[in-house]
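Excluded from the complex is one protein chain; the other protein chains are retained at their positions.
Chain lettering (A, B and C) follows the sequence in which the chains are written, and residue indices restart at 1 in each chain.
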Amino acid sequence: MSNPNALGDLLSTLLDRHPFQKNNGKGGSVNELCMQLLAEKSEASGQHLATSILNRLRDQSQENRAEFFAFLNTQLDIDAALVAKLARQYEKFPTLENFSALSRASEPQRQELFRRLNQAPGATAELVQLRSTLLSEIKEEPDLGRTDHDLVHLLRSWFNRGFLVLRQITWDTPASILERIIAYEAVHEITNWEDLRRRLHPPDRRCYAFFHPSMPDDPLIFVEVALTKGIPNSIQGVLSENRAGIDAGAANTAVFYSISNCQSGLAGISFGNSLIKQVVRDLSRDMPNLKKFVTLSPIPGLTRWLESEGRTAILPEPQTLRQYAAHYLLDAKKPDGKPIDPVARFHLANGALIHQVHSLADLSEKGLLQSGGAMVNYLYDVSKLTSNVEAFDQKNEVAAAAAVKTLARYASKSSLA
Amino acid sequence: MSNPNALGDLLSTLLDRHPFQKNNGKGGSVNELCMQLLAEKSEASGQHLATSILNRLRDQSQENRAEFFAFLNTQLDIDAALVAKLARQYEKFPTLENFSALSRASEPQRQELFRRLNQAPGATAELVQLRSTLLSEIKEEPDLGRTDHDLVHLLRSWFNRGFLVLRQITWDTPASILERIIAYEAVHEITNWEDLRRRLHPPDRRCYAFFHPSMPDDPLIFVEVALTKGIPNSIQGVLSENRAGIDAGAANTAVFYSISNCQSGLAGISFGNSLIKQVVRDLSRDMPNLKKFVTLSPIPGLTRWLESEGRTAILPEPQTLRQYAAHYLLDAKKPDGKPIDPVARFHLANGALIHQVHSLADLSEKGLLQSGGAMVNYLYDVSKLTSNVEAFDQKNEVAAAAAVKTLARYASKSSLA
Amino acid sequence: MSNPNALGDLLSTLLDRHPFQKNNGKGGSVNELCMQLLAEKSEASGQHLATSILNRLRDQSQENRAEFFAFLNTQLDIDAALVAKLARQYEKFPTLENFSALSRASEPQRQELFRRLNQAPGATAELVQLRSTLLSEIKEEPDLGRTDHDLVHLLRSWFNRGFLVLRQITWDTPASILERIIAYEAVHEITNWEDLRRRLHPPDRRCYAFFHPSMPDDPLIFVEVALTKGIPNSIQGVLSENRAGIDAGAANTAVFYSISNCQSGLAGISFGNSLIKQVVRDLSRDMPNLKKFVTLSPIPGLTRWLESEGRTAILPEPQTLRQYAAHYLLDAKKPDGKPIDPVARFHLANGALIHQVHSLADLSEKGLLQSGGAMVNYLYDVSKLTSNVEAFDQKNEVAAAAAVKTLARYASKSSLA
Partner (left out) sequence: MSNPNALGDLLSTLLDRHPFQKNNGKGGSVNELCMQLLAEKSEASGQHLATSILNRLRDQSQENRAEFFAFLNTQLDIDAALVAKLARQYEKFPTLENFSALSRASEPQRQELFRRLNQAPGATAELVQLRSTLLSEIKEEPDLGRTDHDLVHLLRSWFNRGFLVLRQITWDTPASILERIIAYEAVHEITNWEDLRRRLHPPDRRCYAFFHPSMPDDPLIFVEVALTKGIPNSIQGVLSENRAGIDAGAANTAVFYSISNCQSGLAGISFGNSLIKQVVRDLSRDMPNLKKFVTLSPIPGLTRWLESEGRTAILPEPQTLRQYAAHYLLDAKKPDGKPIDPVARFHLANGALIHQVHSLADLSEKGLLQSGGAMVNYLYDVSKLTSNVEAFDQKNEVAAAAAVKTLARYASKSSLA
C-alpha cells in the first residue's frame, strides 16, 4: 500500500461500519437500531452501534423523541403475564434456572438497552442528558414515569457514592471547568470571571465539587465555603468586592454559603449530604483552627408562606422579620409533619440545627422577593448529627438554638396569631 | 479547646460512631448490620455502616461466611408470591404505581445491599473480592448461584465498557502496579523484574491494560504485544533474553502474545474482545507501518483431545503435530457445534481467523504438556471481522487460511481417521 | 512536650532564625545581609538568608533601591588592578592555581550573590523582577549597566533553551495561567475571557508558550496560531466573533498571528525564534495537512517612516499603501544595512521571507496609527530557512516573494522617489 495511512483509514472505516448500518442513512429508525443493539453479541460492535444511536438521539426532532420515549416505555416494558407465570413457577420450584428466568423477565429490556448505550465513549453524560429531556416530556406524558423509574435506577447505581471523587475547585482549575461553575451556580449568581476569582482565589475561600470519573470535566454538585472569624450575618458581607480577607489560619468558622446541583438529569439522586459531610471531615482534619461549621442559607418559601398566612407585601421591621422567619422555620409544616421550607428540610434531615436567623441578610432582588432579605445559619455540630437525624426522621423534631425558639415564640404569640 | 487537634479527633470519633454500632463488639451480627444498612436513610451514615460491614466480612471465618451467603441467598431473596400478585395487578392496571411496586418487589434486596455497601471508600474492590469468595462457595453450594446472579448483574453494570480506561503499561509505570502485572500474568510466567523489563522497555514491546476508576492501581485485564517483522513462529523467539530488538517503526506486525484476566471476582464479565479491538485501533492509528495484527496463542486442549482420540504420549513429528493441531482447531467440536478449544472459541467469536499453526513453538513444560509445543496465530483482519463473527455465530463456520485447512485435511484423512 | 505541634513550631522558629538576623529588625541593612550571604558556608542557612534579603528587596523604597543597586555596582564590582596582576601572573605561569585565582577575581562578587539569592524558594522569579526594576533605574543611571551585564549573563545561562518547556495553552489550562495570557498579550489585546476563549477553544486555534521549571505558572513567551484554508489577509477575519470555524484537519496553513514576550525582566534574552521553530516542527509532525507556515504580522514602523519621508497624514489608496509597505519592508534600512522595521528584522533573521502585504488588514486604532492598517505575512519555508539566514546575516539580503518585490518597485519608482 503506497499511502502509509491507508490501513488506518481502512480500519476506521471498517470498524465504524456495522452490518446493520448499511441502511442507516434512511431506513433504520432509532428504534430498530436499539433492537439491533439489544441483539448484538459482540461488545466491540455494540459499542459502535451505541455511538450511532446516541448521535441520532442528540439531533432528534421533538416529534421523533416522543416516539422514541413511547417505544422505550411500551415496547421495552416487561411482559407482566410472563413475570406472573415465572414468579409462580419460582415460588413452587425455587431453582437457579427459575430464578434467572424470572430475573430476566422482570427487568424491562430498556434497562439493558441503557447499559449497552453506555458502552460508547462519553455515553454516561449523554444518558444524563437523555433523562433531563425525559423529565420535561414526563410533564406532558406522566406515563413515561415507568421509563424514568428504570433510568434513574441505573443512574443511581452508576453515580453511587463509592464512584464519586471530591475535588477542590481553585483558581488553578482548568477554565473549561470554571465556566461550568459560573453557569451552574444556582443560589448567588456569579456575574463574571472576576466574581468567580473572588470566590476561589483568596486564602479564606474554598470550593469543592463531586465529579464522576466518566464526566471528569463536568461537576455534579459543588459547595462554596467562606472561612471566617465568627458567623457572618449577611451574604453581602461574604461576597463584597471590598471585604478585608483573613488568613485561613485565623478563621474559626467555615461557612457553607452556596450549594448547587449541576445536572438536571440527575434530579432525585442526592449528593448534598455526602458532600457537606465530606468537606466538614476534610476541613477539620486539615485546619484544626476551625471550630464551627455553619451554612448561610436562603429561606426560599418565607414570603410565599407569609402571604398565605395573610401577611403580605409590606416589609416588616428587621426584628419582626427575624421572628417571622424563626416561626416559619420551626412551625410551618407539610401534611407529613416535615417543614414546608425545602432548604430547611434538607439540612435538618442531614442532622443540622437552626442556629441563627438574620434580617437584612440578602438584599439582592431574589433575596428580598423570596424572604424579605432574611437568611438562616444551619449549624453542623458533629456531636449531635446522629441524634438530630433520628429525632427529625422519627419524631419530626426540629433542632434549633434556644434563641431561635424564643424568636419563634414571639412571632407565634403575637403578630401571626 | 487547648489541644488544636481535639476537634478533629472528636469529629472522627463521632462520625465513626453509629447508633447501631454500640453493640458491634459482640452483639450485632453482620446480618443485622446489613438489615440496618438497608433501613438507613442518611447516605453519610450508610457509608460508615458499609465500611464496618466490609471490615467484618474481610476477616470472617469460613463458617460465618457460609452463614452470611446463606442470609443473602434466602433472607434477601424476592418474595415470589408477592411478585406474582403485583405482576398480575400491573398486567390489569399498568399504572406507574403498580409498575414501581412490581419493580421493587422483583429485585432481590441483596442488590440494594450491594449498592449500599459500595458507598464505602474502596468498596468496589471488596465486592469483587466477595464474588471471588462466593464463586468458591458455589462449588459446594450451587444454590448460591442466585446470589451470584445478582452480584454479577451489578458488577457487569459497574464494569461497563463505558467506565473502563485503557492505559499503556510501561517501564515508567509505578512499581506497585507492575508487581501486579507479574503476579497476574497467566499465560507465559514473568519470572522476575528483569523478565518484566524485557517485556515493557524495549522499543518493540507494548503492554496495555484496562482499569476501572474505582480500582486505579489494579488492572482488570492486560495484553502483551510484540512488534515484529513478519509473524513469529515460537514464543521462545519472542521472549528470548538475547533476541535482537528492532525499531518500532521497522515493524510490520503486532503480535498479541499474552492476554491475562486479573480479577477472579469478575469471571464471566468479558473484557478481552474490547481490549484487543481497542489496542488494534490505537496501534494502527499511531503506527501506519503495522500491516498485520495477529496473536501467538496456546492450544490448551490439544494434548487432552489427542489422548481422547487414542493418540497418546509419544510426541509426533513436527509436521504431523501441525496437522493434528489444525485438525483439532478446525474439527474438534462441542455438542453445540463450537470448537472445543476455549482460546479458539474466544478469538473466533471476536472475528479472527486461524492463520498459521506452528510446532516447536512453546517448549516450556506447560507448552509441551498441553499441546506438544504447538501454537497458533489468530489473525485480526479488520476487513473480515464482521462477516467472520456472523458466520461463526450463526453457522458455526470456523474462518481459517487455506494452508491451515489443507493441513487439517491431511490429519483427518490419515492418522486420526 | 504536651502540645504535639510544639517541636514543629520550635523547628521552624529555629530554622528561620539566623545568627545575623538578630538585628534584622532595625540594624542590619540589606547590603550587610548580602555581605553575610556571600560569607555564609552552610547552604541551608544561606537559603534562609536569601529569603530574608528578597523579602526586604520586594518592599524597598525607591531611595533604598537606588542605594542597593549602587552597592551592587561599585562595592561588588571587580578589583581591576588585582585582575590585571593575576592575569599577568597566569600569562607567565599558566598553572591551575593561577587560573583559579584569576577566574575568581575577574567575576564580580555580585554574580555569586545572585546565585546565592537564587537558593531561596521562588527566587528565580524575584530575580527576573529585580532586573525589570534595574532596567528602569538604568535609564537614570546608565552606569548600572555593569550590574545589568552580570545579571543578564546569569539569567541567559539559567533560561537556556535546554531548560525551557513548551506547553500548549488551551481552554483546559488553569485560570491562573490564562489570566496572565490575557495580561501579557501585547499585539492584539484580549479584551475579556470570552475573547480568550475564542482564541483557545475552537478546533482551528492553538496557543503555545515556553515555561521555565522555576516559574511554572508564569509563561515567558507565547504565540497564538490560527489554522486556516489559505493565507488570511486581515486580523479582523482571524479574530472575528462570528467567523465560521473549520476542522483542524481541513486546514492547510498555520498562521502565527501574535507573539508576546511576557517578562520585561528577561528583555534581551530571545525566545521567539526557538518558539516558532519548535511549534512549526510539532505542528507539521502532528498535522501533515499543514503545508504552509506564515505569520500575520504588524508593520509597526510604517507610518513613522512614511512621515519621515515626507508622506504624512492622508491615508493612501489601499493598493498604494501595499506598495508603500513593500517598499518600506524591502528598502528602508538602518545604518548597518538591516531593515528599520523591528518585526521584519526578527522574522528575516529567523530565515523567513516576506510573502504578501495587505492593506485594510488591521483596522484597530493601533493598526491604523502605526501602519495605516497594513499587515504582512512572513513565510517560514523550511527548505529555505538556512540559506535565508545566511544571506540576511552576511549580505543583508531580504528574502521576498516576486510579487512583493514588484510592489516595492512601483512604490520606489513613483510616489516615494
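The rule we apply is simple: a residue touches a chain if its C-beta (ideal position, glycine included) is under 8 Å from a C-beta of that chain, and two chains touch if they have at least 3 such contacts.
Here the structure is a predicted model, which is why all the values come from computation and not from measurement.
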Report summary line: Answer key for C:Ser29, C:Ser106 or C:Gln236 versus the chain not shown reads C:Ser106
Query - Omitted-chain contact residue, chosen from C:Leu57, C:Leu113, C:Ile235 or C:Val280 - result: C:Val280
Report task. For subunit C, enumerate the residues touching the unshown chain of the complex. Result -> 1, 4-8, 10-12, 14-15, 17-19, 41-45, 47, 77-78, 80-81, 83-84, 87-88, 90-91, 94, 96, 99-100, 102-103, 106-107, 115, 118-121, 123-124, 142-143, 145-146, 149-150, 153-154, 156-158, 160-163, 165, 213-214, 270, 273-274, 277, 280-281, 284-285, 288-291, 349-351, 382-383, 385-386, 389-390, 393
Requested in this report: Determine and list the subunit B residues touching the chain excluded from the picture.
Outcome: 171-176, 178-179, 192-193, 197, 201
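Definition applied: only the chains that are shown with their structure count from here on.
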Report summary line: In whole angstrom, the CA-centroid distance of subunit A from subunit C equals 48
**Report entry** Inter-chain centre distance, subunit A versus subunit B - centres from mean C-alpha coordinates, in Å
**Finding:** 34
Report task. State, to the nearest whole Å, the distance from the C-alpha centre of subunit B to the C-alpha centre of subunit C. Result -> 55
